[in-house]
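Handing you this structure, nothing more for now.
Here the complex is missing one protein chain, while the rest keep their positions.
First chain written, first letter: the chains are A and B, and each begins at residue 1.
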């Protein structure tokens, strides 16, 4: 998947009105499924108990507008931008004066040209989001106020795609799919996840991609997969993956999980910021709740609420770029390569150095003052393969490239000098 | 107790001739008892074995002077300043020439106008302390040399005031009361302790205030309370509490006891110095001896031996101030508030986030890019309440105010989401 194809996917998904339930999510998963044939959509009925929560009623919307009765003009029109309706708004069909309408209007006075994004999943209400500029232009009414929505028993929908690996240890990649027309948050994250999935070929780990509505979706997946979580070796949420800012990696709650160390290692050579875990942000909140405490970090460019366009109409496809998503993808890919090759070995000849020369592993002409990296890597792997250090630990400790260390370990293992320890 | 009342207490206690035993301590405790009605004086007989020590004979003094026989002038006069006599001096009544008197005279040649403070508790001797200026003005004699003291079997006296709390876990506050006319060391410390005790109202912890002679007093208390020390959750010695210098907190021997972390937290926003434990200073030496190893820190302004007036006549009531004592008290009070409210909870709904909105704990309108501190605090408390983190840990980790975190925990506990773990 090329950078331009990622951008095209963002633009294709952008107009859909996603929410935590409803047909917007279903259509999104159908499109993602064109790229990932193994994607399965799961439907979980309203009222299902999931951890401390309950699957809510399903919300769908066909149209909404505020029309100036005097002029017949649609002043606020859902068909132009789905952010105009507060998510989960109950149906309305009324004629109102501004006096009564005003409490239902949301604007951003400090960003007068932008439309905010608002939802009210768990408290029944309705409302419109509009720019402060539009708001200022509205008179006293009367207005025709229409929200043609339904809030009924139905299902919560999430998608799951599994790419089987040689090992049943899993890498979890999770994206939220509940945001309507917001590009960086999180269509860019979805596009990067899809591109990663397409690139994987017979991986070592089993990779599991989750496309689920934020919070309730992750909670639903966790509730239905409590046994499976023990197989998760590494995990990641991806969001805000396409803006111009530098990469931010937020550590898992554990703080030193292998994925935390892998990102720290890969990011050394790039502009980046590493953040400690906090219980806010994306669905790492759920995966890293203390009962699960999974090794799940979070990859973004500019993080949560860190840019003025965040959760506004300014977060449209022009706010993300092929280059931004591509940089996120390549950073992620390099990290995945480390996770895929990282192993912990046991030196089977731990007393003194084994004679590498006899096994063809060492240059035979001694006394030279330079030493090859490959030979240094063998010595490091032998010395630290005591069961306490993995290959990434050894690469960090020795300041040798991870790939060199991994290649040295392969050679030593093939020579019968190392045994892989199971995690 | 106002700052001025603390100063008045210092001035009232200043003239008394305290030592490690004797009526000066008894009179001091009687005055303290006017402020703290629960204060009890304990009398421990001479010869009582206390840990590795023995309670010494009791020392009392009525008068002392060096009089120039030629002029009849009292050159050195105990009635003017009780520092003039070396503490625990044996009785003397003699006529002496300077030649014989000189070995018994102590001055500070580098601070010629100041009178030093000297004692000799455990080696029988006698002596006078005087300014170098006075010493230089003295002729060859003859002098009438009088020390009207007694050193006899009697008692060691210490005071103890207990303010019962909801918990039988105790906070120990210890001040030495053996120094004669020295204001900062330690009448200011006594005044701050008294003010703290007066301010406590139905505390969570039981507070125990010890007013005891240095070293032998703390050792005596420890010897008589070996069972009780297991109840001490937090402890503090207070000294040098009224000078103009900045606050110094000296860590307990443990180095990361809750009281150490509480002071570190509270002092962040104030000029201060934090010192590692050392086995010198005040009675934290005894409380932090390796057999007891109690979580007892030490609070001072300018610490032990850190100011030129230390252990001289320069440490008089004008060396301390209402403002200095008040600042010490408020710092201490803030720390006490943290210790009083700090708890370790267990999240009873640790799998995923519990649904706070359903419980009225969370704003219902989602999608806003700002988040209230109170809600962040709830998320932090839930996430870290795994039995390994207390509220102060959570405040430090989250960079949220302790009071906000504690209030969040109260709300979550009241909603049945947290269970308090007993320490």
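Convention: a contact is a pair of C-beta atoms (placed from the backbone, for glycine too) under 8 Å apart; a residue touches a chain by one contact, two chains touch by 3 or more.
Just so it is clear, the structure is predicted and the values come from calculations on it, not from any experiment.
Residue-wise, the contact with the chain that is not shown comes from B:289, picked out of B:90, B:289 or B:375. Contact with the chain not shown here comes from a single listed residue; of A:107, A:206, A:385 or A:404, that residue is A:385.
Residue A:353 is the one among A:124, A:353 or A:420 that touches the chain missing from this view. Contact residues of chain B toward the unshown chain are 51-53, 87, 116-123, 215, 218-219, 222-223, 226, 253, 278-280, 285-286, 288-293, 305, 310-311.
Not every partner is drawn; the one left out touches chain A at residues 347, 349-355, 357-358, 364-371, 376, 379-380, 382-386, 398.
Going forward, only the chains that are shown with their structure count from here on.
Between chain A and chain B the CA-based rotation angle works out to 120°, given as a multiple of 5. A separation of 55 Å divides the Cα centre of chain A from that of chain B.
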